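Handing you a structure now.
A single protein chain has been omitted; all remaining protein chains appear in their positions.
Letters A and B name the chains as they come in the text, with residue numbers starting at 1 for each one.
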Amino acid sequence: MGKFFARLYLWILLILLYAPLVFIAVFSFTESKVLGSWEGFSTHLYRNLLTGQMQGNASLLAAVENTVLIALIAAAFSTLLGTVAAIGIHNLKGRKKKVVSFLNNIPMINPDIITGVSLFLLFVFLHFSQGYVTVILAHITFCTPYVVLSVLPKLQQMNPNIYEAALDLGATPSQALWKVLVPELKPGMVSGFILAFTMSLDDFAVTFFTRGTIGLDTLSTYIYTDARKGGLTPELRPLMTLIFLVILILLVIINVRQDRLQKQNENK
Amino acid sequence: MKRILIALAAALVLAGCSEDRTQVLKVYNWSDYIDESVIPEFEQWYEEQTGEKVKVIYQTFDINETMLSKIEKGHEDYDVVCPSDYIIERMLQSDLLLPLDRDFGSTPNYIDGNLSPYIRACFDKMDGKGKNANDYSVGYMWGTTGILYNAKYVTDEEASTWDIIKNPKFADRIFIKDSARDVYSQIILKIKEKEIADGSVTMDGLMNYTSDADIAAVEDYMKEVKPLVAGWEADFGKDQMVQELGYVNLTWSGDGVWAIDEAAELGVDLRYALPKEGFTVWFDGWVIPKYAQNVKAAKYWINFMSRPDIVIRNVEVTGYVSVSGAPEVRDAFTDEAYEPLDLSYFFSPADTAVCANPVLYPDKADIDRSTQEHDWGENTGKLIEMWSRVKGDNANAFTYIFIGLVAVAIAAFAFFANAAKNRRKKSRRGRK
Partner (left out) sequence: MGKRSNWSIPYVVFLVFFVVLPLVLVMVYAFQDSQGHFTLGNLAKFFTDKDALSTFAVSIEVALENTALCILLGYPAAWILANKQYNKSAVTIVLFIMPMWINALMRTLATAQLFTMLGVTLGKGTLLFGMVYDYLPFMIYPIYNVLAKMDKSYAEAAVDLGATPWKAFWKVTVPLSMPGVTSGILMVFMPTVSTFAISEFLTNNKIKLFGTIIQENINSSMWNYGAALAFIMLIIIGITTLFDKDKEQAEGALI
């Protein structure tokens, strides 16, 4: 009985949580301009999206491209900077370590709008003209702490003597770095990269304040301007549906695999 | 990965180095306010006319004040920008604009031959502290502020007065443009209807800051409206109207045209009215800021934007109405499906019966009820604050009581938790 109610509760919550997403998905199969009016089944919007022939604004595809490009660059730099920083922080001691960890926490504690406004003021103050470069720098700023936090545990788990042993056995420092350190840290770096990538993809507020006036749009800012104008570009519906499906499939695969691994381990 | 790194490096280099400014024209315009295909055409045309190459850097803004602050505070070197009427006044008054010389050599001057006499007269009326706006700017698009309404639910009679936004019949169906200046201007005309009629005040006079009491009167009026309002719209009102979620929308003619066309496709009958108490017209115009680096290309840009074929294309893409009074433009937007209008004020004196869309080109009889807005100078803040008070101020007694209760609860919790901790400490000590 308890089990039934527990399940029921979860299901109700899930239905509520997914209602808007399902709503978008359903209406991605009709051609109407406005979300919510059904004008018969059609895959026209998908065709428009995939061939790039939009009824409305072609800049949607540019926005998607920008979003992915910015996320890739920001995540790559964050991973590099964050990994190096994590190694440094791991080897710091006492007060210094505390201070750096505290600094590292600031961008995570700050709400997006504070990060956005403060960086906006920085770029204004420095007379730095805003555009791709400022957006990427801003994204690196709020992504790197997450990389640091994903790499640090790997360093703590690592046997500190391995690196020294490699050096003692005649490896050059760079060999020791690439053959010993990097492989050990790789899982942390990968999860840091993925986290940074998704944080950047999802960002709205920080991009909004640092993108300047050159007409640079990411998916978030595109949707914002589009919605303020009223009437979302219809092709956003199939786009969101596809993104949703890709993420769903990826997550389910990853987790089913993890589940299986776990069960295998338990059986052993 | 490598490609991305190269792209980034290139971006950094581009950001760092300064280009030869005589070959670059920085244009700063409203977003979605041009047919973008005319930009490369301008580059080509400029080279044909002057033998010089130019590359247009086209940037956009959504709020006048953003643009203004970039130029006023940031001293950014835009060569040609497109502010609204009251901002042109403000820029004239603070000496931010360069006069526009009309010497185009052998290139025809499209500006002065085509500009509508009506627009020229309106620009004459702008207050530039001794400077005439026509010497510093050239109009681009213009329009009116009025009432967009759904004819299924609203009668023409009801829509003929600004009081419609106070009509409880349309509660939760009213959308108001989120624009302090435009709302103030229309409502003050409504409130001062009698005074205007008996001649004790003029419509033009009301467009400047008059008194705190007048601001308060508009504020009171709008606070009566507020409970009926379904939303303060920046730009989404037209969409709500098309979907029949709103029946009444205080909005601009440009939005009105767009909504009426969209709605017609869905079989919804939307109409646009200019209320009897009077209304305002607005203009956007090209100006050359004083920090401009390529004045020559800037003036050619303005000239090019006034060429009738370019005008027609921009109008067709944006849906706004050009300030051009050229016969080519008139003919392009004449459609026998419409009733004839007296547009002699706008085109040539002979144009007393032009079949055009009355939302785009109001009849002379309507225009006689119109006036234009002005910059309020140092009193602008009062206007903005009035508007914030109308829109904001959503906190009520419940808000404060609720916050108070939570604060007390947290304090009490913290106190008891602390006390419990101390007790535990004590008892532990006691055991020792």
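To be clear about the criterion, a residue touches a chain if its C-beta (ideal position, glycine included) is under 8 Å from a C-beta of that chain, and two chains touch if they have at least 3 such contacts.
Quick caveat, the model's predicted, so the values are computed rather than measured.
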item: Which of B:Glu233, B:Asp351 or B:Asp375 contacts the chain that the document leaves out; value: B:Glu233
item: Per the touch definition above, residue among A:Ile87, A:Met158 or A:Ile214 touching the missing chain; value: A:Ile87
item: Subunit A residues that touch the omitted chain in the full complex; value: 2-3, 6-7, 9-10, 13-14, 16-21, 23-24, 35-36, 81-82, 84-85, 87-89, 91-93, 96, 100-101, 103-115, 117-122, 124-125, 137-138, 140-141, 144, 146, 148-150, 153, 160, 164, 191-192, 195, 198, 202, 204-205, 208-209, 219-220, 223-224, 227, 232, 236, 240, 243-244, 247-248, 251-252, 255-256, 258-259
item: In subunit B, positions touching the absent partner; value: 63, 65-66, 68-69, 73, 172, 175, 178, 229-234, 236, 240, 243, 245, 385, 388-389, 391-395, 398-400, 402-403, 406
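The definition used in the following text is that only the chains that are shown with their structure count from here on.
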item: Cα-centroid distance, subunit A relative to subunit B, in whole angstrom; value: 36
item: Of subunit A, residues touching subunit B in the complex; value: 33-34, 36-37, 69, 72-73, 76, 124, 127, 129, 131-133, 136, 213-215, 225, 227-231
item: Of all residues in subunit B, those that touch subunit A in their complex; value: 1, 4, 7-8, 11-12, 15, 28, 31-32, 57-62, 66, 70, 74, 233-240, 242-243, 262
